[in-house]
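Shown here: the complex without one of its protein chains, the others still in place.
Note that the chains take the letters A, B and C in the order they are written out, and that residue 1 is the start of every chain.
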Amino acid sequence: MDDASRYIPASEADRQAMLREIGLERIEDLFASIPESLRLAHPLEVPGPLSEQELQGEFAARARENRELDGRAQFLGGGAYRHFAPAVVDHLITRTEFYSSYTPYQPEISQGTLQAIFEYQTLICQLTELDISNASMYDGASALAEGLLMAERANPKGRVVLSDRLHPEYVQTARTYLSNVEVGVDAFGHRPDGTADPEAARKEIGGGASALVIQHPNFFGCLEEVETLARVAHDAGALLIVVVSEPVSLGILKGPGRQGADVVLGEGHSFGVPLSYGGPFLGFMAARAAFLRNMPGRLVGETHDVDGRRGYVLTLSTREQHIRREKATSNICTNEGLCALTAAIFLSVLGRDGLRELAVHNHARAEYARRALASVRGCSIPFGAPIFNEFVVTLPIPAAQAVRALGERGIVPGLPLSRYFPGRERDLLVCVTEVNPRSEIDRLAVELGRLA
Amino acid sequence: MDDASRYIPASEADRQAMLREIGLERIEDLFASIPESLRLAHPLEVPGPLSEQELQGEFAARARENRELDGRAQFLGGGAYRHFAPAVVDHLITRTEFYSSYTPYQPEISQGTLQAIFEYQTLICQLTELDISNASMYDGASALAEGLLMAERANPKGRVVLSDRLHPEYVQTARTYLSNVEVGVDAFGHRPDGTADPEAARKEIGGGASALVIQHPNFFGCLEEVETLARVAHDAGALLIVVVSEPVSLGILKGPGRQGADVVLGEGHSFGVPLSYGGPFLGFMAARAAFLRNMPGRLVGETHDVDGRRGYVLTLSTREQHIRREKATSNICTNEGLCALTAAIFLSVLGRDGLRELAVHNHARAEYARRALASVRGCSIPFGAPIFNEFVVTLPIPAAQAVRALGERGIVPGLPLSRYFPGRERDLLVCVTEVNPRSEIDRLAVELGRLA
Amino acid sequence: MEPRNLRDPEKLLFELSRPGRRGFAPPPADIPDPGRFDLDRRYTRDDIEGFPQLSEPEVVRHYTRLSRLNYAIDLGLYPLGSCTMKYNPKVHETLARLPGFAGAHPQLPEEFAQGSLRLMHDLERALVAICGMDRFTLQPAAGAQGEQTGIMMARAYHRERGDPRQVVLIPDSAHGTNPASAVLSGYRVEQIASDARGCVDLEALRRRMSEDVAVLMLTNPNTLGVFESEIEAIARVVHAKGGLLYMDGANLNAFVGVARPGDMGVDVHHLNLHKTFSTPHGGGGPGAGPVGVKKHLEPYLPVPTVEKEGERYRLRHDRPQSIGRVRSFFGNFGMHLRAFAYILALGPAGLRRMAETAVLNANYLRRKLEPIYHLPYDAPSLHEVVFSDRHLESAGVHTLDIAKRLMDYGFHPMTIYFPLIVKGAMMIEPTESESREELDAFIAAMRRIDEEARRDPDMVRTAPHTTPVRRLDEVGAARHPVLRWTAPAGGRRA
Partner (left out) sequence: MEPRNLRDPEKLLFELSRPGRRGFAPPPADIPDPGRFDLDRRYTRDDIEGFPQLSEPEVVRHYTRLSRLNYAIDLGLYPLGSCTMKYNPKVHETLARLPGFAGAHPQLPEEFAQGSLRLMHDLERALVAICGMDRFTLQPAAGAQGEQTGIMMARAYHRERGDPRQVVLIPDSAHGTNPASAVLSGYRVEQIASDARGCVDLEALRRRMSEDVAVLMLTNPNTLGVFESEIEAIARVVHAKGGLLYMDGANLNAFVGVARPGDMGVDVHHLNLHKTFSTPHGGGGPGAGPVGVKKHLEPYLPVPTVEKEGERYRLRHDRPQSIGRVRSFFGNFGMHLRAFAYILALGPAGLRRMAETAVLNANYLRRKLEPIYHLPYDAPSLHEVVFSDRHLESAGVHTLDIAKRLMDYGFHPMTIYFPLIVKGAMMIEPTESESREELDAFIAAMRRIDEEARRDPDMVRTAPHTTPVRRLDEVGAARHPVLRWTAPAGGRRA
């Protein structure tokens, strides 16, 4: 018996009968249009087949090789955040009508997805305090790249200016995208307290730039002076793009839209999408209404049917590749629909009060940790600016070495900044969320104390 | 904010508004009909409330206290069997339309459950080779008790005769039920090879009995001579009831109905229902058509609607308590519907070939193990009869002691029969299924060898 | 108006089956030469006649399509009176599937099952606190088995006192399982009439109560949703004659945190974890029917009980006076787990809030429907309210028609024709899980149906009109029972 057939209805008998129906002799005849010379003589060199029992055993064993399973205390952030998601989220996204359907090209039988995405767009607008949101992008980094291209379309200057406190992988991605379309990418520096330096920004924009970009909270965890930087950007005819890689912060922080941002984009996985080693994640992008026709990605709009019933459709698709082809605002087709749904469900369960409480908890724990580590012998806090749930601590020894040492003791204390910033050997980026109980934080302080 | 309210839509404001609508002042007024003297002055002394995050933490910790988690090699059977269930089973029973609906009293909006149960009834009839099956009973033990009461209704003799190789907890349950209705319960013995003794059965029935009961495979794992015992029963005017506690065996064993059994009943959890420390499980009961009106429990029947469309309904409910009250064939109301659905899905995925292959695998592994243990120094196999996936081995030391010793080495070698049979200190009931790889079996043999 | 979707109705598994198809690959065969073990042919079968052969995707589609023919609590109000159809927290399904719990074998040595044992122990403690009883057994698989277990304990109690009794008294408003359970426990059942309020007629009880009566089975609040406010007096009457008071606790949702059976003179009662404590009904089960007892009945609890000794938990099998077992192992542990999670999530204030809101919702519905539907008993309602169809007699529209028409409005009907003391009963229990908006939508539908019944009774009598199937021939189904699929004569054989 052929294992494969458990996923394939047709039995050998069925296949032979169907072959006869279409007047063919052998299965091989189906491929007559493929030149003999190109047809494989040997079976593929891949493992398998495995029964489901073997498959589950194999994957359980592989999962155990991810040693974070041993229940280590973890303080990792840096673009991906550990959050608790209520069980309803996963129970609802595993409704097959949600996860096994395609892009809702046929609205009459896709209202579930369409209405949910319309609600997602609204939630993103409410969080960012902007007018429009698209239906999702691949992730925060590619969302930034697309956002810069949009800024360049709307405000062509051939140049963008980024804070040096952006997530380094976002910057790398932006450079990759922009290098092909001759848009210059320049950076400006930060102040001693760890925040972007408005003066440096003004100087760097100089002759002009299509956009000024900051991250808030920034990559080192510091909160930025969004209003000030908005003024700097706008005074110089540049748009302000605010990147948010930890959107839980929007539970207490002002919506950047209200603070002057023209575009707010970033990473939304914190809203219930599992870490899953970094993907699938959820890129989001919101902007002022003026950007409507420059927006990349899908948009869901409200309308009504022939009987006057309210309904939802994919709209403004003349922006998109399947209509506009080379003139499209982006090449994105498949996006992160299910992750957007996940975020929408997560946000509706938490709701207005819950999201705020969650944000407050994250902030309070991080502040508690920052103070605790500040008083650890040999440790110091290099940046004084206010934070959300991440901060940098300078250790008495190289951070990478500290990570190895504490790993043995069941703690992953954070991300060594040397991973991205060769100059910062002793700096560790520490993230604290609602899943780090106080006891873990206290243990972290004790263990770091042992390093000096 | 009140935690409770996450499961309860009404906010405090909603509650006050509704109170006003019905003309009441205080929530307390809703309970005016409960005498003051009976109303609680103090809050309930129960733990909680817990946020969901705390709740999940609490249960994860409790689950870890079940040390079988440490990936021990287990050889436990004795009425509950470890089997692999394909993932589709759980994915389908977690469709809320299946698990959160009530008994299908309103067929027009319950066809999903009704058709699935009709299919379940058919599958049970096919496996047992009998005419009718009910929609489920609580478990194998209570199914036996109900089966004996049915036999007594159909063939009143005031007495039943049971093999001494029945599951002891089934016997205990039967005695509890029958003690109240003055039906005598007597037992008959077995032959040296471990099977029920037809001669002893004939003698014991003597003047007569409403039913003769055997378990097949029996509690010690041995296959019974069903045809012979059917003749014995029928010659003496008794019905033959065959108990099946490991229904996977029906993948290769003849349907007892074809062998002369009038009623086949038992435990169906092996068909994809998790062990879950012994419940919920799945009692099943099948019988010859003659028992239709004596059958306990629900029955689903085929019919058609006013437009001639085929449909399914609960039927013959005049047998049941909600119509017949004290004249009902049973008091059962809520049954094990979702477990019956689970079994039906499990059986449809495995299908005709899969169930047979699974049964063959179980039998081959158990035979392999039986031979392996037979050759272990100090061990012996007391019973020679053919088996399915369970057998008894006699150890050089008390079995309970062996279980403690091997537990330390990560093996649960089986069930000490002394748990039920004080005389059998050194006997261990060993069960081997598809989840016990050969390597585990070989390790078991090695470790048992160390005992002598 | 539009035509029904034209896809054929879902076939039966057996009709979908085709030879040679399969949805399962055999487990790894790592036993050398398994063939040598083949069983003697006199034991074995060649085939399972008619058994389905389907691929995995076909099985998935079959059951997914079937599921969509069902109504469910997650789709809307499910006001089945006496069934307490409340929200089933999703997290419970996650917790019940933790490998440590779902994979725990009931024959595990106790030291490897401490997590399960501790949970059962803690749930028992919580139920003791909630109900004010002294101990509980968690073994019964459902409410009916709980009743039977409770009555059998009462029987053992009297027998041991050399005072065997013959009769169990049951109000005419009781659920059918009560008399059935009493008979199954070897008793003769006598009904006692309800009074004008629908409650036990204390005088009638006093007259009937005597030394041959073992137990009075009382449902409180009763099936009209009315609290038996004379329950203390009732208990005194029963006890005075050496009888015991059994309380059917199916309606406990009405007063959790407000009052306790143990304070009402109740000697023994069951409750339904699948009602008050939110475990899913599963389209008919599983449930769980723990039974609480006062000290004097403790010796008769089924074996085993869970006992705490120091920091360890063990199963106690040696209980010489026990009635024995009512099933194998320890009960529906998966349901115990969910109920305990529910109690922990709600806590003391939350449990009370649950009962308060359930009663509030029921009284809100009553107040809004009273002006339209006939209310046979006007005693104050707790968690549910019972109306009747008397006001529509003239229109020739009956309770069944109203129930069916509700489906066209997207609601599951209420419990109908129960309790039996109300002709054409409509028993409505909204539970605390419903928002005011959902209640208002239901009220509006009931109002419109009442209008339709007068304006266009035929349309209502032929409802439902929008369901996958319409009214089914139940009489024909019972007269010519077809209880299984059989291969069509001369039909394709797999």
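Annotations
Basically, contacts are C-beta pairs under 8 Å (C-beta built on N, C-alpha and C of every residue); 3 or more make two chains touch, one makes a residue touch a chain.
Values in this document were obtained by computation on a predicted structure and should not be read as measured data.
Shown chains touched by the missing chain in the whole complex: A, B, C. For the chain missing from the display, the contacting residue among A:H322, A:R377, A:R409 or A:R450 is A:H322, taking the whole complex into account. Looking at A:D164, A:E367 or A:E425, the residue that reaches the missing chain in the full complex is A:E367.
Counting the whole complex, the residues of chain B in touch with the unshown chain are 1, 3, 5-14, 49-54, 86-88, 90-92, 96.
Although one chain is not shown, part of chain C still touches it, namely residues 1-8, 16, 18, 55-58, 60-61, 64-65, 68, 72, 74-76, 87, 89-90, 408-411, 433, 435, 437, 441, 445, 465-466.
Criterion: only the chains that are shown with their structure count from here on.
Ranking every chain by how far its Cα centroid lies from the centroid of chain B, the top place goes to A. For the pair chain B and chain C, the distance between C-alpha centroids works out to 19 Å.
Note on chain placement: the centre of chain A and the centre of chain C lie 46 Å apart, centres being C-alpha means. With touch defined as above, residues shared between interfaces to two or more other chains in chain B number as follows: 52, 56, 84, 86, 91, 94, 353, 434. Each of residues 21-24, 26-28, 54, 56, 64, 89, 91, 93-94 in chain C touches at least two other chains.
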